[in-house]
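With one protein chain withheld, the remaining protein chains of the complex are depicted in position.
As written, the chains take the letters A, B and C, and residue 1 is the first residue of each chain.
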Amino acid sequence: MDLHGVLPILPTPFTADGAVDEVSMRRLVDFEVEVGAHGVSVLGFMGEAHRLAGFERRQVVAATVDQAASAFPVWVGVLAFGAAGAIEQAREAQELGAAGAFVAPPPVQNDQAIFDYYASVAGAVDIPIAIHDFPESFRTLLSAELIARMGNDIEGLRYIKLEDYPVLAKMSRIQASAPDSIGIFGGLGGMYFLEELQRGSRGIMTGFAWPEVLVGVYEAFRSGDHARAAAIFDRYMPLIRYEFQPRIGLAYRKHVYHERGIIDTTFIRPPGMQIDDYTRRELTAVVERVGFTLERRGVQALVA
Amino acid sequence: MDLHGVLPILPTPFTADGAVDEVSMRRLVDFEVEVGAHGVSVLGFMGEAHRLAGFERRQVVAATVDQAASAFPVWVGVLAFGAAGAIEQAREAQELGAAGAFVAPPPVQNDQAIFDYYASVAGAVDIPIAIHDFPESFRTLLSAELIARMGNDIEGLRYIKLEDYPVLAKMSRIQASAPDSIGIFGGLGGMYFLEELQRGSRGIMTGFAWPEVLVGVYEAFRSGDHARAAAIFDRYMPLIRYEFQPRIGLAYRKHVYHERGIIDTTFIRPPGMQIDDYTRRELTAVVERVGFTLERRGVQALVA
Amino acid sequence: MDLHGVLPILPTPFTADGAVDEVSMRRLVDFEVEVGAHGVSVLGFMGEAHRLAGFERRQVVAATVDQAASAFPVWVGVLAFGAAGAIEQAREAQELGAAGAFVAPPPVQNDQAIFDYYASVAGAVDIPIAIHDFPESFRTLLSAELIARMGNDIEGLRYIKLEDYPVLAKMSRIQASAPDSIGIFGGLGGMYFLEELQRGSRGIMTGFAWPEVLVGVYEAFRSGDHARAAAIFDRYMPLIRYEFQPRIGLAYRKHVYHERGIIDTTFIRPPGMQIDDYTRRELTAVVERVGFTLERRGVQALVA
Partner (left out) sequence: MDLHGVLPILPTPFTADGAVDEVSMRRLVDFEVEVGAHGVSVLGFMGEAHRLAGFERRQVVAATVDQAASAFPVWVGVLAFGAAGAIEQAREAQELGAAGAFVAPPPVQNDQAIFDYYASVAGAVDIPIAIHDFPESFRTLLSAELIARMGNDIEGLRYIKLEDYPVLAKMSRIQASAPDSIGIFGGLGGMYFLEELQRGSRGIMTGFAWPEVLVGVYEAFRSGDHARAAAIFDRYMPLIRYEFQPRIGLAYRKHVYHERGIIDTTFIRPPGMQIDDYTRRELTAVVERVGFTLERRGVQALVA
């Protein structure tokens, strides 16, 4: 296990007529390099992977990998109705140069079937696999026991992107049963990032549109300055929390990335929610209250 | 609207090592021609479409269309997480020669989003589209009002494969609101086929492995011999009902098609359920009680 | 374990203004005695228990127990959001003279929590408890392993009313793990009653409004005349299947009991579905096709 740090989940940018916008995608990658991210994740839920055609998935992965070059690893989301589809996607990611794949569980509430699913995907590729444990979106429940067993018994299954409530208690249960065989990454917009690090997570994969904050918390924590990590985390929590609203968070984030000059449009494929003028002002107010601004380009300095 | 009759949902046959078995697929098509079916449907739930990779979907459709030649139309199932994926699949079906596509709803419980989903798929192809209303598998609920509205307002959306309980009441509600714009096909293993015909359905798309019975009921009914249609239906109901058991029906049907010499193996992709020896004997007993046999090849004569 | 046979799930009859109709309730009990049922079950899903107030639950149980006198045992359904409510209901049933309680699982998808729930209810009363395994209504999944463990380890937990698909496979798995500690009763409208008996079930608790058929199958089977049991079962299957339609079955059954002169009204509490004139004629046609009539009072003779 060597993956660690902040790997932002990138939104998939679209042109005004709704096509994948590779130019903006590359600009997103450049921004994440500039901000000091340790990698990026594409084709997650926030990347609207479920709203892309197969050829568009390939387009997103290829452009991201190409732009990232050797700067950092690119992880790719896999979401399918069954193992054959998941294997096809994971192999495609590998062929396109992805460093790893985070794989949603199958829509089957049966422990052995879930185990077999992950084993078949992990066995079909050479890149490492992460479980994406996010029942709010995928509806499949994975017990801590099952996750630990998969971590211990499936070669190639090395990480979990953990987004099942209560996430902190579950993290500790998994670690108790599989201390060395499964690395844990947080998500959930960064809502519990500090406590996750304190409990031993390796980093985070999430879509918060101010990765400066996540990188700041992570680097302070890793350098041993836990007080500074907490100070940053607490200061920006009103913004983290605002952005994290389920179902509408993507619209906030595309708006932020657009205002920051990184993506060309705020286009979201239907049935994704849009935000109105009032909400944009409300978001601006929260952004400004924590000391950021939507009016400047480039990485912004932390105040804490 | 010209589609009508019995369009069996074909299982996807596999070789002993789990690959798509085109030879058996073609034999299935030949059998359906021989039995007098009015078409076939592939890549439905019983076709394990959710367990196939993209390249395998194409393989199944191509082989079926090629083998069917001009004998009858081939309808193809579409199941995706979003509209872009559904359009990609529907276009692929059209390019491969399918006569139409039956499309599962998106995993979104929102009437307008569902309407837009079907409108975008129907608008992207030239072949007719059918709604696949099967909440037990897809979890999305479609009201009769929404279905009627889609039938009335979406060009190219012409049929529905209706499998939502109570199916008879829903069928009549849809017909009352969209009498001329949406043709109704039954499913649910044929459990309510007679009453569906009496209420004005155009036919059935289902996986019952004795299509002789469905064709017999349909032809008797269409010829005006309603008493004979009912007699056939009632006589074979113990078998229809036995095969229809949710989650295990596919295993019954692959066993039957295998015993009848049509497909080479009973292989089902995980996590599909298998049946044991006891169950095979139990199935044989039901088959024999209605007057069929698993020991003979070819179409079997109806007793009623 | 001494419970066995046919214990019809009784609908709760209402007066024309929607109050519990004790007189009709008592007539239902008398009819079940006359038909040779081995007991009755009240306050099940088909008994609209979820639509009754607490005082009405007590009213239904008291009237049924009083009318049944020593004729046969009365089983009572328990449905609650948590253990305290379930215990309260089970104790009430016991105090009112019920012979046992069939208990819906808690709305929690966690094996240990489910085990503890049943253990706490069984431990709070002296009457035997049955699990009601019906995920279509209760949404909680119970694995065969969990059921067997509960049967083996919880004193007082003696039976299961099994209505989870595929029911036959699950029945055999439970029996393999808990052969002597949990008696199995079928449900599901009688759809698999014959095969359930063949696999060793002790009987059935279901709402089919022609208990003559279920008693006929059961008595023939128990006397060793398996061919006659099968003949009866098959002959009436078209009616069993028609009545069993999810969500509307209760309306069919209240109509049948009303036509047969047993209950005074077909009142169903909202949001229960009603049936229209067309459907009543459709039902009548099915009834007549199997050789029954809605025009005569009293137990009807079987034709098979």
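By our rule, contacts are C-beta pairs under 8 Å (C-beta built on N, C-alpha and C of every residue); 3 or more make two chains touch, one makes a residue touch a chain.
Note that the structure is predicted; figures quoted are calculated from it, not measured.
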Candidates A:49, A:63, A:191 or A:205 - the one touching the absent chain: A:191
Sites on subunit C contacted by the missing partner chain, in the whole complex: 48-56, 79, 81-85, 87-88, 106, 108, 110, 112-113, 116-117, 269-271
Touch residues of subunit A, complete complex, unshown partner: 165-169, 172, 191-192, 195, 198, 230, 233-234, 237-238, 241-242, 245-248, 273, 275, 278-279, 282, 289-290
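One rule holds in what follows: only the chains that are shown with their structure count from here on.
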Distance from the mean Cα position of subunit B to that of subunit A, given in whole angstrom: 39
Centre-of-Cα separation between subunit C and subunit A, whole angstrom: 49
Subunit C, residues touching no fewer than two other chains: none
